[in-house]
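Quick one: the structure is below, questions incoming.
Removed from the display is one protein chain of the complex; every other protein chain stays in position.
We call the chains A and B, going by the order they appear; numbering starts again at 1 in every chain.
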Amino acid sequence: MRGPTALVLALLLALLAVAGLKHEIDAIPRTAVPGSSLIYVPSGKFLKAATFGYSSFLADVLFVWAIQYYGNPAIKDKFASFEHIFSILAELDPGWVDPYQVAALIAIYDARDVGLALKMYDLGASKNPGQWIFPIEAGHAAQFYLKDYALAKTYYKKAMEIPGAPAIAKRLFANAAFQTMDLKTAWETWSEVFETATDPQIRKIASNHLYRIKASSDIGALKEALRLYRVRYGQWPADLERLARGGYLSSIPKDLDDKDYVYDPRTGEVRTAVIPWKR
Amino acid sequence: MGNVLVLDNVRKSFTLGFIPKKRPVLKGISFAVGEGEIFGYLGPNGAGKTSTIKCVLGLIFPDAGTITLFDRSHLEPKAKTSVGFLPENPYFYDYLTAAEFLDFYAQLFGVPKDERAARIGRLLKLVGMEKAARLPLRKFSRGMLQRVGLAQALVNEPSFVILDEPLGGLDPLGRREIRDIILGLKDAGKTVLFTSHILQDIEMICDRVAIVVDGRIRSIGRLADLISENVLFTEVTVSGVDRAELAPLGESLTAQAGRTLLKVYDEERIETVLTLVRERKGKVHALVPRTQTLEDLFVDAVRRS
Partner (left out) sequence: MTVKVIALNTFKEAVRDRVLYLLLFFAALAIVLSRVLAVLTVGDRVKVVKDVGLASVSFFGALMAIMIGTGLVYKEIEKRTIFTLVSKPIRRSEFLLGKYLGLVLTLGVMLAAMTVIYLGLVFAHTLRFEARLLLPIAFLFLELILITAVAILFSCFSTPILSSLFALSFYLIGHFSWSLETLIQKTRPGAGRTALQVVYALLPDLENFNVKTEVVHGLPIPASLFLTAAGYSLAYTAFVLLLAVLIFRRRDFV
């Protein structure tokens, strides 16, 4: 059968040509415009209506696209539309938690803009007032990246007040309060924690914190008194009792365990007898 | 006068079904069609008539055997330039009119443009469809399609025409017209091969006949040679004679209203019957000698296989 052999040969030849040409084409450089798909992001106009009830599906698509888009290092100036895109996502599917968190992460690590991350958390919180994760993570961001304990404190307070929030929210709040030197609130909160905690570990932690707060307060008072003494006498007192005798303090405070604070008359340093965590 | 078509030991099996089972359809078909004759290819349904035709035309490929068309391999396109074919129950492009349809085929054969219109006109007239030239084929009845199909088979003015059941679906008048056309083709020197299971048509116009049953040719030859002229029996219709008396003389076929139809095999017995009737003062109503018909041959062939 001459026919088929000629055909099969021609077939193989064609296949070779295909492979060869494919190789050629792949070699041709194609200018890609990274991020050109941005033009398809919804503008928000008529958004809900335009999605015909498939808004959560569209949210999925948009989210997946956004992750690719923001993960692409080749795209220049990609944060210009960041807020817009995620606000659209919030519109399409407000109750979906992941986009807000991912957005915040992108803001922190890629854009290096913690403020933007906080905006994302706020957006999430505004759409989902019952979701404690947003204020907690916002508090973390404020605390770790901005070192802004005051801001962290307000976030943790919000989180604390949401029913169902984990107990740690309260403790984070208390800690933030301490860091901002709001000793009164810190003391009150830690006392609450101490009283209500069932886990002996937590009680220990609370107790340590209370110790620290008291120590802080006490040492603060002691240091102030010492300062005044030094102003007066030009030197540090030999011991702390002199401060009480001199009327600088009504009484010498003891720490939470009823132990004395350690005083070094040469340097004027007062510290606790023990490290709070090692009690 | 050579052979236009020669088949030699053609075999074909079809593998059907999910678990492939080989079903033999042609079990060694051999015959030849001579130039200028009308050859009838006869057989019961499912005998392999259409399959044989399809093998000849290259629609099916035989497993074994050879087919020669005009002394060429039947698969060569050149071999088919002088062949016309009308399939059984023809289907054509619905959306074309009869004239457009014939024009398409004429173009395929490379009939020059100026000749085409004239030829199409002649063909349509020949098959009696000139009035329906502009009608789309989807509006044609079965009989009309058959006629247009015949026109299509003749569009290249072939010297060999193959027709598969050309007389199916036609009324008696139509059948006579087509028979006349076929005879006309022979007069014009063309060779015709057609299949049928309508025996009268074959008897009326064929020169040679092949009977195929169950994939094998049982009988082949000139019609006159196959059917003996011998009288098989005589049918005698008499009245006025007692049935009991007639009984030993032949088979009594029917007896009603005093008439008896008798099948007498022996020639001498006829004399006896006639004498008996005269003696009894009865009447002879009919006396018909019956020779072998194609039907007898056919039924015989089917029974034997």
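A few notes on this one:
The working rule: a residue touches a chain if its C-beta (ideal position, glycine included) is under 8 Å from a C-beta of that chain, and two chains touch if they have at least 3 such contacts.
This is a predicted model, so every value here is computed, not measured.
Considering the complete complex, the chain that is not shown touches A, B.
Here the missing chain is touched by one residue of B:92, B:194 or B:233, and it is B:92. In the complete complex, the hidden chain is touched by one of B:77, B:172, B:189 or B:248, namely B:77.
Residues 14, 54, 57-61, 77-81, 83, 85, 87, 89-93, 95-96, 104-105, 107-110, 149, 152 are the ones on chain B that touch the missing chain. For chain A, the residues touching the absent chain in the complete assembly are 3-4, 7-8, 10-11, 14-15, 17-19, 21-25, 28, 30-33, 36, 38-43, 45-47, 50, 81, 84.
FYI, only the chains that are shown with their structure count from here on.
Computed from the mean C-alpha positions, the centre of chain A lies at a distance of 95 Å from the centre of chain B.
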